[in-house]
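Only a single protein chain was left out; the remaining protein chains are all shown in position.
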Amino acid sequence: MKLTINNLSGERNGQMIFSNISFTLAKGEALIITGTNGSGKSTLLRVIAGLLPAASGTVSLEDSGEFTPPEMMHYLGHLNALKPAMSIEENLIFWQQFCGNSLLDPDAALEAVALPGIGHLPAAYLSAGQKRRISIAKLLVSFKPVWIVDEPTGALDKASEQMFARLVNEHLNNGGIAIAATHKPLDIGEGVALKTKSMNMDEMPVEDTLTYGDLL
Amino acid sequence: MSDVTTSTGFLGKVWDLANPTRFLRFANRLIPVLAIITALLFAAGLYLGFSAPQDYLQGATVQIMFIHVPAMWVAMMTYSIMSISAIGSLVWRHPLADVAIRAAIPIGAAFTFLGLVTGSLWGKPMWGTWWVWDARLTSVLILFIIYAGLYALSRAIDEPTTAARSLAVITLVGFINIPIIKFSVDWWNTLHQPASISSLERIAKPALDVVFLYPLLTMALAYSFLFFTLHLMGMRNEIFRRRIRSMRMLSARAADKGA
Partner (left out) sequence: MIALLKRDLKLAFRVGGGALTGVLFFLAVVTIVPFGIGPDLNLLAKIGPAILWIAALLASLLGLDRLFQQDREDGTLDLIIMQPHSMTATVFIKCLAHWLASGLPLILATPIFGLFMNMEPLAIAAVMATLLVGTPAITFIGAVGAAVTVSLPRGGLLLAVLILPLVIPVLIFGVTAAYGAVEDPAPFTAPFLILCALTLFFSVLGPITAGWVLRNSTD
């Protein structure tokens, strides 16, 4: 398992956001992406996850068999993808069945994010931080080797941040790969020995050209 | 990524035009020529039309035909051009194809509207009513609603790439549907109005003498050239609009960097 990003460029609204980014991540490695607002962290993650078309370059995953790279990824974006009208357990069970590859059962996953025994509650009753933790539990109920997480700890307190760092570390020890974007430098790695690489989007070169669509 | 490559051969020349800057240069040169041809054709067509003899059945109203029929032809031609552009937009993702759809929508809608209005004006003296739910009229009305819907959609989405895909998809879905709609409206019409009022064919077609045919064809040419002139102008405007948009976005970004 090896994730290779080759000369990836991304655009939004016809503007180059980043260009020619390359890196590789092997089993058990993580990449922490830092940078200021608007530096293109989210765009980069969405391009890697296949949610935005790349302006150029490729994303490839070794040994992914018949699956495309995005199908082997968990993406945790800014939105939690929880339905307030369903109970927490129903939400988790849906994602487990829809994503396939069951890993932990919902109760165990809730325990892992330190919210045991509340599976029967409607998701609407949770606070922002709790919703975020349920969203993290979603990563645990089915197994995907690559985690793409965007500002995962935004609404979390210090303890939950460390909890998340532990979960990422566990995932890496199980042979996973993770890419995380944060605006605070390395808040995931604190206190946990991660095999991390890091990248600052502010230092990445951007070709200051308009794309073809905008040459119009 | 401006792929300004020079190609040879006819296809290569066509492909060169796909570059917006070249297209603009081409359009700037062509528009005045087209406009003059359009004006001349209209002058000739209107003169021929008004000097055509009166029909013994319809009297002077037959001259509405010279305004009405070409409008309908061009309205349908416009939709076909949009559908071809839609394929270009979806398959090659070429922005110019999308610009072509966008610019064609209001023109097509205007021609359809003109066709409906003149048809209605023609219908009053002929059928004694402004509107009948004749199969042909009904189909044209539906075509007008489709145009109107596309226009509303084209104004509702701000982001050009998203708008391009949406417009192209709906244009094509509409194109696939038009035969089905036409067929079902014909079916509906024969069921509800068993040949009480026949459409233009019975009145106009047998009477379509050469004296009517020439002005009609001239007007059809004039309308087509009017369409091409307006379409090129519309495309030019759309290109300018997008350039302004991207310049504004650039300056917004530059302001952020300067801070």
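For clarity, chains are labelled A and B in written order, and residue numbers in each chain start from 1.
Basically, contacts are C-beta pairs under 8 Å (C-beta built on N, C-alpha and C of every residue); 3 or more make two chains touch, one makes a residue touch a chain.
This one's a predicted model, so the numbers in the text were calculated from it and none came from an experiment.
K.L.:
Consider the whole complex, including the chain that is not shown, and state which of B:110, B:148, B:233 or B:249 touches that chain.
P.N.:
Only one listed residue reaches the unshown chain, and that is B:148.
K.L.:
For a quick check of understanding: of B:22, B:165 or B:245, which residue touches the chain that isn't displayed?
P.N.:
Reading the full complex, the residue touching the unseen chain is B:165.
K.L.:
Using the document's definition of touch, tell me which of A:99, A:118 or A:199 contacts the absent chain.
P.N.:
Result: among the candidates, A:99 touches the missing chain.
K.L.:
Given the full complex, what residues of chain A touch the hidden partner chain?
P.N.:
12, 46, 49-53, 67-68, 70-71, 73, 75, 77-83, 85-86, 90, 93-95, 97-100
K.L.:
Considering the entire assembly, which residues of chain B contact the chain that has been omitted?
P.N.:
142, 145-146, 148-150, 152-153, 156-157, 159, 162, 165-166, 169-170, 173-174, 176-177, 180-181, 183-185, 187-188, 191
By definition in this document, only the chains that are shown with their structure count from here on.
K.L.:
Using mean CA coordinates as chain centres, what's the chain A-chain B distance in Å?
P.N.:
Roughly 47 Å, centre to centre.
K.L.:
If we count contacts the way the header does, which residues on chain A are in touch with chain B in the complex?
P.N.:
Result: residues 13-15, 38, 209-216 of chain A touch chain B.
K.L.:
Give every residue of chain B touching chain A within the complex, in rising order.
P.N.:
Result: residues 1-3, 20-21, 95-96, 99, 159-161, 239, 242-243, 246, 249-250, 253, 256 of chain B touch chain A.
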